[in-house]
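Here the complex is missing a single protein chain, while all its other protein chains stay put.
Chain naming follows the written order as A, B and C, and within any one chain the residues start at number 1.
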Amino acid sequence: MRRPGWKRRRPRRPAHRPEPENDHKVATYILLIAILSAGALAALLLGRRAAASAVGALASIAAGACGLISGGTALAGATWDLRLPWSVPMGSFHVAADPLSGFFLCVISLLCGLCGLYGWRYLAHHAGRRNLGASWCFYLLLFASMAVVVTARNAVLFLVAWEAMSLSSLLLVMFEHERPEVVRAGWTYLVATHLGTAFLLVMFLLLADGGSLEFDTLAPAEGAGGAVFLLAMVGFGTKAGFLPLHVWLPEAHPAAPSHVSAVMSGVMIKTGIYGLLRTLLLLGPPPAWWGFALLGVGAASGVFGVLLALAQHDLKRLLAYHSVENIGIIALGMGVGLLGVSSGNHLMAALGFTGALLHVLNHAVFKGLLFLAAGSVLHATATGELDRLGGLLKRMPATGGAFLVGSAAISGLPPLNGFVSEFCMYAGALSAIAAGGAAAWGGVVAAGSLALISGLALACFSKAFGIVFLGEPRSESAEAAHDPPLSMRLPVQLLAGLCVALGLCGPLAAAAAAPAVAGIAGGRAAPAVVELLWWVSGAALLLGALVAALALCRRRLLRGRTVGEGPTWDCGYAAPGARMQYTASSYAMPIVKMFRGVLGTTEHLQRPEGLLPRSASVRTHTGDPLLERAYRPAFAAVAWLAARLRWLQRGRNQLYVLYIALAVLALLVFELGGRP
Amino acid sequence: MIWAILFVPALCGCLCPVIRPSWPRRALLLAAAALQAALVGSCWVRRPADTAAGWLGLDAAGLLFLSLTTALFLVTAVYAVGYFRQEAGAKRRDWEEGFLFTNRPEAMFTACLLWFLAAMSLVSVSRHLGLLWAAVEATTLASAPLIYFHRHHRSLEAAWKYLLICSVGIALAMLGNFFLAVAGSAASEDGLRLTLDSLLESAAGLDPTWFKAAFILCLVGYGTKMGLAPMHTWLPDAHSEAPSIVSALLSGALLNCAFLALLRLHAVSCAAALGDFSGSLLMLLGLLSMVLAALFLIHQSDFKRMLAYSSVENMGILALGVGSGGVAVFGSLFHAVNHSLVKAMLFLAAGNILAACHTKSSAEVRGLLRSHPVTAALWLAGLLAVIGMPPFGAFFSELVVLRGIVGAGRYALAAVYLAALGVTFVAMARIVLPMVFGKGQAGDEGGRVPIRTAVPEPLWAILPPLALCLAAVAVGLHLPAWLNAVLQSAAAQAGGQP
Amino acid sequence: MTFLSVLHLLLALAGAPLLAGIIHRVKARTAGRRGPPLLQLYFDLGKLLKKGAVYSRTTTWVFKAGPIVGLAAAVLSLSLVPLGPVPAVAAFPGDLILMVYLLGLMRFVTVLAALDTGSAFEGLGASREVQFSALAEPALLLGLGALAATARDMSLSGIFSGLSLPAAPPSAAPVLLLVSAATFIVLLAENARIPIDDPNTHLELTMVHEAMVLDHGGVDLAAIEYGSSLKLWIFAALLSGVALPVATGSSAADLLLHLAGVLAVAVAIGLVESGMARLRLLRVPQLLLAASVLSLLALALALR
Partner (left out) sequence: MATLLDMLVVLLVLANFRLLGSSRLLACIRTVAAQAVLLGATAVCANWAHLEGELVLIVCSSVAIKAVLLPWLLRRAAREAAVTREVEPLIGFSLSLLAGAGLLAVCLLIAAPLRVPGAPSSGLMIPASLFTILTGLFLIVARKKAVTQVLGYLCMENGIHAFGMAFAVREPLLVGMAVLLDVLAAVLVMGIAIYHISREFDHIDTDRLTALKE
């Protein structure tokens, strides 16, 4: 059967398509890069002064605007192509934007701009004590390198930008480097990302197949497609945080300053998704097993990520694990899409990839929002420990309201944006099930795991929001919390607004993303998708109307009646106090207990004893099972081996000369021995 | 021109011992280095013709390594002047064991430095294998006293091991030369001359058996000097005990000289259609070096020894690249450039750290970023450069080598190569990151407070490594055409295709 | 969308509280008591709507918003539910997902409202609620998926009309059986019925759903009660559609038939409640997992 959407295998020589009209379209992109590099330099020179913060923030906002324009035009179909001379081995500075690049460029610019604004005041109290300039320089470099990554059209350029991205984000994570756990996190991150890149090197070399490393000419050798796909899964999956490779993510994201966590979690890990999509474009028609592989990885990451998130007690760590979950969801969408492509089911393909791309955008929005809000909480209370917070909604209404929106959105509830993308994936899965055949099982996996994930995510975020923002404060610092200044409130509220807007205007977003999807899934089923989403947004609007109407009724009914205030009804208990509230740990306990086998949660329980028990406590801890059960032992094994070998270097000269003698004898005998 | 390149450092070296006051001597050192640099620079403009009946000449590879050597020497000379000022004075206390020791007389040290330079220059300009051999041995003899600059038992031990092991190895190389002569005696009735030109033209007539034996002997011999496993054993001791400038020169320049010798022989064997044989041997030793070095890096507690093992690993990359042929040869030559720049810079930075923290154990150095920002930044940059992160050149060279390997379809080899690189990188990051970051306070994880002198980081200690760092970045960001041309032609000589 | 679907919606909105009355009546009868009047819940709602309100000082606007949003979500998802072959008011491919997620929204706001009071009991109830529903959701969605696979359709209305007997494929029978079992379990769990939860126990520690609404009163409580009875109707309608896959020629007859089915479901619930005791909390997840397994089995049969 003819597969949708795939151009035939590219020719080895760059195709002689007429150069797209560049002039003004490239201009914004060049402006973006120029602003960023100039800003980085300026910030670096300003050093510890507070002005560095202002420069960095302004630069990132301006660049964000440029990026939105440039990406938007490319998404709208005004592609451009730019080649500059660059003399490095095998490399050329060749950037171009097609709708896919444009889409990611938009997402990146949006979030980086807003987080830049947030960071301005967020870092202010470090002025004079830390080198703000360096931090902002790396922030802008991160922005720039991401922009290059999604537009690069030469493998070497791509890899350089890729590594620059990792490096700048690493140095950003290291901002508060006196804390030992930060250094550990940085180390883990560096190791993971660097080892991941090794796979990418091999992947690109296999794709190049001895030829040039320009994307136009990349195409796998016969039969190498599967290998390339697997390498891409590992290489890009490390950055994206696919399941067995996610271990760096929950370490690094909490360690960074919050606006950086937002960028890393919101968009940087998405570059892994971009890389995967780009590779799929280069690879040509996919066999079914790629789809199933992605589905498997996605389901595992999603379920495992949300479970681990549920077991966390630290707000930012919880959010970090949710990034793993959402990456899993995106992978599910891509898997559905790939199955659709391979089984020739256009609707399924379109739904899957639209869902994946929209979720990339949506996750960027609400995860950015959540991390920034968490940053405000940290800023106000100096702790991210759930069980020391509480009652913040009264004290920081703006942040709390935004966080609520974000929580509902990330749990995929209507009428917010999270539901739109998940709905697309569900619908794709459902269409596969309705269509039957082998792909249907993919649909089953997707639907089942999505259902489980969303249920658990709901549990997790009712916990996060409920414990942090509702009830009574559990510590003095929470008691004294207050909303941050405007420049920190604004981005959060803008993002919250975006969550609602994207939820109501799902079809418009889908229509906008359609060109990007068309490259992979073919544009044929796009109208159907948009039409489907109109139903969703219609329902969302209706829901809003209903709520408004009911609220009105309630107001009407209560008018003129006594509305009193009192303590919470605690079933007759005389003196309810803040310490009697349910805590995060107790809230999550039933589910965590249920999955203890996979989570490896440890519990330190001190039972109350005697007639008048003094103190009793229960403390649970859930580390990362893979890190603790798989990676640490592996590293330890290598270290053990190395330790066994150290006697070779005993310090005895005689021994060393013996090595030389043996080497020469062995080689001589091996090469010449016996042969007459 | 070539004679000048040889004689300027040699004569200045002979002058040094007779100059009593120290300032003129230091000035002489700088002047000699600068003059040498100028001479070599002029060679880039106009390549001098071969002289002495084709015994001396400057081909692409020679020019490349000669320039590297000279550049490093110039930079280290600047560093050395400051270093001498710091090291001057009668008795010094050893930081590790606390006994008192004296340094060797500075005059002798300076002289040896210059002779060392002369010997290395001779290595890179000699186009006659016998002469090459003599020059390489000369480098050993000139550098042994350098290692024994601090007069105490550890440095003496290091010098002794260096001397003995390298001499033994080099002796084998001598035998190799004789075998080569015998192999050629069939080619031309009056025995053949060991000049490269005659070897290359009469390569076809070489007796394969004798040639193979000769190559093996030379490989082991020069490999000892180059630090290929399992003959690398002298390297960590020498590098850890020598003064940092000497370590920088040893690692950045000397190893290249030995590599150059192997390159010449590989070229001959390629001409004799034995390229596969020699290539496979080079790959074998290269891979062995990479793996061993990676494993020895894991438990490394001494940051100078760490750098030494990383040199072993990089030499492995060079051998691997040359062995696997194709584009990889270009890659490994380019990698030689990057490695020299970066490693020299790292050793100079290590010298600063040593001077600041008075310890070589990495566990006792913490939070450099707060006490010595520039050095810390250099140290970190050096780490990133040596593990092959862009924008440093090492990324590209390692990529090209990998491409050569993958292009030849040696996937298992590629896997081991990447695995070794990975382990190296993990181990080094594990050592370096805690040194740079973290609190500098005593107490927290045993960090020793870096000693703040009045001027924490004197200019002479900062500028040389900084210059090298910038050079490494520049090569990575933009490979100049002239350098590219030389690399390409040198690679072509050693049997690589572009 | 036909006149009958609107009629169904109106009937549901009007008659949902009746189901609770039926259940109570059945339980009383099996226990040999007379029991409360069938319309008891209507009386309660009326009384509650007349009352004023008392709010805890701890609570915020989230507490007040909860019941309203929940009710709105319930109404909206009710409008997506067909009654057997009688199509829903709104039907489009994938509407079942929207329906399930609207119920999820309802749960979310209820839980948040519970946590807003800062009461230990409500927190306890909320934590159990989210645990059970997290397990119930896959069971329900997979069950509906099995139906979709059998009917080869993506919208609830299409599915149910496709499954009704004359049109239904012969292979559908076992699938329907399994799915109706699963749906029934989910129904019991989602609507806080015995054996999962005991709506009218007097010991807060054993409650799940009721514990979450301890602090609500007046209009808000009315909204909650009404919302949950709508929820019950939704599941009952689904169940009657699955368990009673019959389409008589005339759609009016269908409507009546399945209305009867809905009431029958209520009776069945009453019988189950009077026949069983509450399960231990630790056993509940196993029951729900069993439901998921049933759904998966149904899927396997449907996709074979």
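Structural remarks
One rule holds in what follows: a residue touches a chain if its C-beta (ideal position, glycine included) is under 8 Å from a C-beta of that chain, and two chains touch if they have at least 3 such contacts.
Fair warning: this is a prediction, and the values are worked out from it, not measured in the lab.
Hidden chain, full complex: it touches shown chains A, B. Across B:Leu15, B:Leu141, B:Leu200 or B:Ala377, the residue that sits in touch with the chain not pictured is B:Leu141. Taking the complete complex into account, B:Asp207 is the one of B:Asp50, B:Asp207 or B:Glu398 that touches the chain left out. Checked against the hidden chain, the listed residues B:Ala107, B:Ala171 or B:Leu477 yield one contact partner: B:Ala171.
Not every partner is drawn; the one left out touches chain B at residues 128, 130-131, 133-134, 137-138, 140-141, 144-145, 148, 151-154, 156-161, 163-164, 167-168, 171-172, 174-175, 177-178, 181-182, 185-186, 190-191, 193-194, 207, 209-210, 213, 236-237, 240-241, 296, 299.
What chain A contributes to its contact with the hidden chain is residues 646, 648-655, 657-658, 660-661, 665, 668-669, 672-676.
By our rule, only the chains that are shown with their structure count from here on.
The chain pair sharing the most C-beta contacts is A-C. Core chain by CA centroid proximity to the global CA centroid: A. Centroids of chain B and chain C (each the mean of its C-alpha atoms) stand 77 Å apart. Chain centres here are Cα averages; for chain A and chain C they lie 36 Å apart. In terms of their C-alpha centroids, the spacing between chain A and chain B amounts to 43 Å.
Touching two or more other chains at once is no residue of chain C. Chain A contributes residues 86-91, 156, 159-160, 163-164, 167, 174, 177-178, 180, 182-183, 186-187, 190-191, 194-195, 198, 201-202, 205-206, 208, 210, 635, 638-639, 641-643, 645-646, 648-649, 651, 653, 655-657, 659-660, 662-664, 667-668, 671-672 to its touches with chain B in the complex. Contacts from chain B toward chain A in the complex involve residues 160-161, 164-165, 168-169, 172, 209, 212-213, 216-217, 219-220, 224, 230-231, 233-234, 236-237, 277, 281, 292, 295-296, 298-299, 330-331, 334, 367, 369, 384, 387, 389-391, 395-397, 399-400, 402-403, 406-407, 414, 418, 421-423, 425-426, 429-430, 433-434, 437-439, 444-445, 476-481, 484. Listed in rising order, the residues of chain C touching chain A in the complex are 49, 51-60, 62, 68-69, 71-73, 75-76, 90, 92-98, 100-102, 104-105, 107-108, 111-112, 115-124, 126-128, 130-131, 133-138, 140-142, 145, 148-149, 151-154, 204, 214-215, 218-220, 223, 281, 285, 296, 299, 303.
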